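Can you keep this structure in mind? I'll have questions shortly.
Note that this complex is displayed minus one protein chain, with the remaining chains in position.
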Amino acid sequence: MRNFQVAIVGGGVIGSAIAWELSKYNINVVVFEKGSDVASGTSKANSGVIHSGINSAPDSLKAFYCVKGNQMLHSISKKIGLEVKWIGKYVIAKDERELNELKRLKKVGIKNNVPDLKIVNSDKVNEKNVNCKSALWVPTAGIVSPYEFTIALAENAAENNVKFLLETQVKNIKKTSNNFIISTNKGEYKSDILVNAAGLNCKDIVSMVEEPDFNVYPCRGEYLVLDKNYSSLVNSMIYPVPVKELGVLGVHITPTIEGNIILGPSAEFIEDPDDKKTTKNMMKSLLEEAKEIIPKIPDKAVINAYSGVRCKLASEKEGGWADFRIQESKKNPNMINLLGIESPGLTAAPAIAEDIKKMISKKIKIKPKQKFKTAEPKMKRFQDMTKKQQTELIKKDQRWGRIVCRCEHITEAEVIKALKNPIGAKTLSAVKYRCRAGMGRCQGGFCTQHIVRIMEEQFKINFKNITLKSPESNIFYRRNREEKQ
Amino acid sequence: MINQNVDLAIIGAGPAGLASALSASENGINKIIVLDRNDWLGGILTQCIHDGFGVEETGESMTGPEYAEMYIKKVKKKKIKIMKETMVLDINKKKEITAVNKKGLHKIKTKKVIFATGCREKTRWHIMIPGDRPSGIYTAGVAQGFINLYNKIPGKNVVILGSGDVGLIMARRLKFEGANVIGVVEILPYASGLPRNVVQCLDDYDIPLYLNHTVTYIRGRERLESIKIAQVNQNMQIIPKTEKEIKCDTLLLSLGLIPENELAKKIDIKIDKITGGPIVNQNLETSEPDFYACGNCLQVYDTVDALSIDAKKAGKQAAININKKNGKKSKSIAIKPGKGVRYIIPQKIDKPGKIHMSLRVKKPQKKSKLTIISKGEEIFNKKLPWVNPANMVIFDVKITREIIKSSNTIEVNID
Partner (left out) sequence: MKKEKKCITCIVCPIGCKIYYTIEGNNFELIEGNKCKRGVEYARSEALDPRRMLTTSVLVKNGEWPLVSVKSNKPVPKKLIFKVLQKIKTLSVNAPIKSGQIIIKNVEGSNIDFIATKTIKVIKDN
């Protein structure tokens, strides 16, 4: 099937949210994702924060979609089986000047309809390990796992017949009088409507159809991850007042859904949008700045580092701030562009998706599906189940009794479930992001051999095609001893 | 829940678990159960197909699987119950073990527990190497398992970081299997593995050893493409302008082993921060009565021979104390690592007798003297012609009742 009504370029959180929204209707939707899984780009490597809206300029699309998305997440998370923790945020001030900043932030928040903001003195800050004089308490801020969010949206959309084409990169687009002919590395497709949710590649996609009137400025953010053993250091997110000095990162301290703490991000404008390296300098700065806020963080607490790249529409010289651009192309109105979706993009996703659906409903007739498959409530992990539940599962399928991830006690059955995902992602990372095998202390030391075995035996994947995260990231080179026929 | 009552539960059926099970059985315990998460016995030995095991113990230089099989045969002969593919999920101070396998959940009530849970390997993030996150980076043990057990070669142009024995053995292994082993990188000014392995794994095959170097950067968007190495000074800091790039598609990390004590920590067993293993007394009993520890989870051993001696002791002590109630706590003395000593095991002695001790020194030295001081007086000394951190120093010392009575700590020094 190569003809669609809506083609979405990009399987990040925005593309997946739009796909999910559209999957409720009787229309043919396809998502082209050049990576080997959804959430391959910015969507997987960010802070996972559900923002309140205090950080966005009043009257901006960012503020509007952030606040709306924040509200929508309460119900949507239940619908797609996503865990959200509404842990709140303290923006902390260490002196009088910064306290004035807090007051300004509060005013912005009120303008943006952010409820329940409160400025408190340090004695009322419910964080005994944090140094500050006063703080702005933002109770409506929450945390999610950003890749879990994207995967939950995408998989429910796929269960409702949205076609996800992985490892499929859009190379060329031809606009005809009534549709788009989309050439990919896996052949040609046709679609009436084109949704450009290609993130860092959004300009490339626009350029295939018309002359872009904007530039993309990739901005890398590095993070440090702290061991779960230190999760009790903070209860809520801790942000310093937004910085104006050069060379100061203004590092954020964010608990994660899993119980780690992440420090970051930094903000470095770079040339190459795929340059997701971590650097020694940033790692050092992040830890140093974090220690100023929470002196108790020991050096050995750091267990991992990663980075993500934001799609900015304003250069460093221009101040690096621009609003979301979400609009139909003037020349080609059936192409809807979502440009510059950086923070608070994750939070805004469901609200943006709703508006995209509205835009599309004005172009083509859409009818709600009679039978929409709601997402199954997220199954508890084996290690979180009651002994009775565990016993019953093992009786039904003995693969629930085979632990293959030592650190997180993940079972063979959970790995198999992850590999059976409706998106069709079959990399080691696809397993990791769905069931956590490989994310513990030993970083795959025990589970990798089992995941490989399961891929070979139960999914008949040739060992040469077992990859980490993308087609070229193979794990093996060849057999040690070749089996002769 | 499948319930069981045993006298002794041993967690891990690697060399330590097997030796302690054998010894416990030989010392009269009948109801022993050994639990292992793999579907084979012998633990890590199964993939250590090189020789050098059992030289002191048997006079013969065996391969890892042969040494393991020697114990597996003896354990099977004693009809000791073993549960394979079984993961211990939980344990409490009441000596109740929750384990899971394909048959279901098991609750095992026992009188004594021996932890024989081995080690895990240090990862890239233990030294925070910056750069990209490509495939092609493995810890040495994982690569060894794939090559020797699963018939898969990870890559063709290999660099190994860390010159401990595992790294050296893997250099030779990969060379034998046709890989291009570009070199071994070591941050110290000397190889941390045995000289025999440096000769027989590197020199024999002209594999370069880059001493005083470390990996400073990893490059590769999808699969590893190259790494950067740089020279370090005596304080292990990078010397500027010495960085050079090495094209490779495989990086093996042989950064060291961490004793695996996550289960022991669940019952708040006191861990020695230097060894990474439980603090034990001369019987290898931990700070929690009736819980013992042996093997690599207690300390990382150089030879399996030395490991088996201690494991057998743990098994024997668990057996002969099987029905002893925890009566009056006898006075114990703490053994303190003094000058030149990085750590010493046991860390506590509460009964007089001939105590078997093992220690590691802080730096290589020729012509040293080991002394043990109690209340300012030397109670033991031993001449050591050479010492280095990679070779465990093992010795026996008589600790009398008087020493235990009169001191609180005794100090062990090397100078």
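Each chain carries a letter (A and B) given by its place in the written order, and its residues are counted from 1.
Following the convention adopted for this analysis, contacts are C-beta pairs under 8 Å (C-beta built on N, C-alpha and C of every residue); 3 or more make two chains touch, one makes a residue touch a chain.
Everything numeric in this text was worked out from a predicted model, so none of it was measured.
In the full complex, the chain left out of view touches A, B. One of B:Gly12, B:Pro65 or B:Gly315 touches the chain omitted from the figure, and that residue is B:Pro65. When the whole complex is considered, the residue among A:Arg97, A:Lys317, A:Lys460 or A:Arg481 that touches the unshown chain is A:Arg481. Considering the complete assembly, subunit B touches the hidden chain via residues 46, 49-51, 61-63, 65-66, 69, 147-151, 176, 194-196, 199-200, 204, 385-386, 388, 391.
What subunit A contributes to its contact with the hidden chain is residues 480-484.
Just so it is clear, only the chains that are shown with their structure count from here on.
Subunit A and subunit B have CA centres that are 39 Å apart.
In the complex of the two chains, the subunit A residues touching subunit B come out as 274, 276-280, 283, 302-306, 383, 387, 390-391, 394-395, 398-399, 401-403, 406-407, 409, 441-446, 448-449, 452-453, 463, 467-481. Only residues 1, 37, 85, 87, 89, 98, 100-105, 120-121, 123-125, 128, 130-136, 139, 141-142, 145-147, 149-156, 177, 216, 219, 221-223, 249-250, 262 of subunit B touch subunit A when the two sit together in their complex.
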